[in-house]
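The complex appears here minus one protein chain, its other protein chains still in place.
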Amino acid sequence: MNREDIIKPENLVYRRTPVLTDNVMHYCPGCGHGTAHRLVAEVIEEMGIQEKTIGIAPVGCSVLAYNYFEVDMQEAAHGRAPALATAVKRLKPDFFVFSYQGDGDLAAIGTGETIHACNRGENITMIFINNGIYGMTGGQMAPTTLEDMKTSTSPYGRDTSIMGNPLKITELLAQLPGTCYVTRQAVYTPALVRKCKRAIRQAFENQKENKGVSFVEIVSNCNSGWKMTPTAANQWLEENMLPFYPLGDLKVSK
Amino acid sequence: MKELKLMKGNEAIAEAAIRYGVDGYFGYPITPQSEILEHLMAEEPYKKTGMVVLQAESEVASINMVYGGAACGKRVMTTSSSPGISLMQEGLSYIAGAELPCLVVNVVRGGPGLGTIQPSQADYFQTTKGGGHGDYRLITLAPASVQEMYDFVGLAFELAFKYRNPAMILSDGVIGQVMEKVQIGDYQPRWTDEYIKKSFPWASTGKNPNKPHIIITSLELDSSKQEQVNIRIQNKYKECQANEVRYEMINCDDAEYIFVAYGSSARICQKAIQLGREKGIKVGLLRPITLWPFPSKILGELADKVKGMLSVEMSAGQMVEDVLLATKHKIKVEHFGRFGGIIPTPQEVLHALETKIIGG
Partner (left out) sequence: MTEEIIIAGFGGQGVLSMGKILAYSGIMQNKEVSWMPSYGPEMRGGTSNVTVIISDERISSPVLSVFDTAIILNQQSMDKFEKSVKPGGMLIYDPNGITRHPERKDINIYQIAATDKATEIGISKLFNMIVLGGFLKYKPIIQEEFMRKGLEKSLPERHHKLIPDNLKAIAIGSEIIKAYHTL
């Protein structure tokens, strides 16, 4: 078999989706952000909505997400992505609108915007990367940081009597009438990646039916912030994050 | 006994907060000043002095926590960098309006917007001309060394309580990140509740059965009363302007030219002075330590003696407006600066003096 035989379209197993740009991502090797980006991009490609999608990037490690998604993107101030998404969707209701946020952005500084966008039932998709830490600023405590977990601002472990409890924001949002689909996924094994992609697809499909907020939490790693190798971080995620943040659908409205 | 340490400017702020007996710190991480919260969390002052340290969910929350703490007569503070300080403006206006003392530290980075995390001095206008709404001022101290980062925590609280007004330490990424020698003081005890009750009758310390209750507010719907509040606040500012101006003069005695610069720019200018004097240029430095109140009087006096001034700032030219006001166009005044996180070199600064002022 020569090269020409191999590169026939019918032999294609994998290619980079054109909804991601050529830019080299700046994420640390092993970080879950890259995978999450790919899944969102693939869903947009498969639904054929690249030209009708507007994404909102947060402030956090994924601040440069606008360089990676080949769709129109807006860069919000820290925590305010749901506010921008609200306005975009209301002004352009035939567009698919998604926000992409970390835990600090979505569940600390932007809690108000998050809750109110969800409560109003904005017809948008919210992607939430929960890595239990502030990756971008160098590993400080996040609202989702686990009890006893060490970060640079909880150097002896999160003491919940002083620093408050890890926030299950996703459970909270599932209570709100404005959310139609709330699910928690992960992307550290191939099987979970496929499952997560189905969830993201659902979250975008829902926009066609004007059902309200579709919310996909992705429990992710931050090997740099956790100060672990990528493999150790994935193992740590499974053993520590998942018992507290169990995977699965929290709410699926008909 | 004073202890000598090698510290980052940011760490010095945190250490000073603990040792000066500050009651509460509320903050949200942002580069280039996250070491402040990190140092506080590592030191666990709540175990040593009972100081409260809390990572808030945003800067909006931080400044409003400070508002509440200040209303109780406690020494409370927050720190952040430019985008976070922008979020605090509403809160600062409320605190100034309610006439409460507190400390806010801004380790400035380059803007506008999310900008850059590298050093800048582009928040001068925001700090000295208002920032939030209404007629208020921030007492503003500009440290140029790690030692001053440490010392000004004490000074800022002293001034804030003296004038019942928020004080700001306006620093930048250089002074926050650089490590230098610092003399740190002994642990001073935190104020007791009795002391606060006795010293600050305006504070919420619990209803005294013989007195009306205390109200902390910045609201006054009756305009004639609100005007009186404004007049009282302005009188306080006049007193502050008369008494609290601080500055440093370096090589000014025989100077024909003056650099006006604060914070890290003042350090760069000192090097530029060395280089200039090696070439026979008689140049000195006036370093405002208080940016508000601004050292206008001494600048006016210097304007009668020297040929020109160069305002050196890591901004597009902000303080230069105050230098122009102070010198009343008697001499040539120009601005030189780099921005967006670029730090000017001493050589560039000297070159700017030669081309814009001496040759210009």
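Going by the order they are written in, the chains are A and B; count residues from 1 in each one.
Methods note: a contact is a pair of C-beta atoms (placed from the backbone, for glycine too) under 8 Å apart; a residue touches a chain by one contact, two chains touch by 3 or more.
This is a predicted model, so every value here is computed, not measured.
Of the candidate positions B:A167, B:I268, B:V283 or B:V333, contact with the hidden chain is made by B:I268. Only one residue in the set B:V178, B:I214, B:V245 or B:I358 touches the chain that does not appear here, and it is B:V178. Annotation: of B:Q55, B:T78, B:S93 or B:Q118, B:Q118 touches the absent chain (contact as defined above).
Interface residues of subunit B with the unshown chain, by the touch rule above, are 4, 6, 31-32, 117-118, 173-174, 177-181, 264, 267-268, 270-271, 273-274, 343, 345-347.
The definition used in the following text is that only the chains that are shown with their structure count from here on.
Computed centre separation for the pair subunit A/subunit B is 39 angstrom, with centres defined by C-alpha atoms. Interface of subunit B with subunit A (complex): residues 28-31, 34, 37-38, 41-42, 44, 46, 54-55, 57-60, 83, 114. Taken together, the subunit A residues at the contact with subunit B in this complex read 59, 63, 75, 77-79, 104, 108-111, 134, 137-138, 140-141, 143, 152-156, 162-163.
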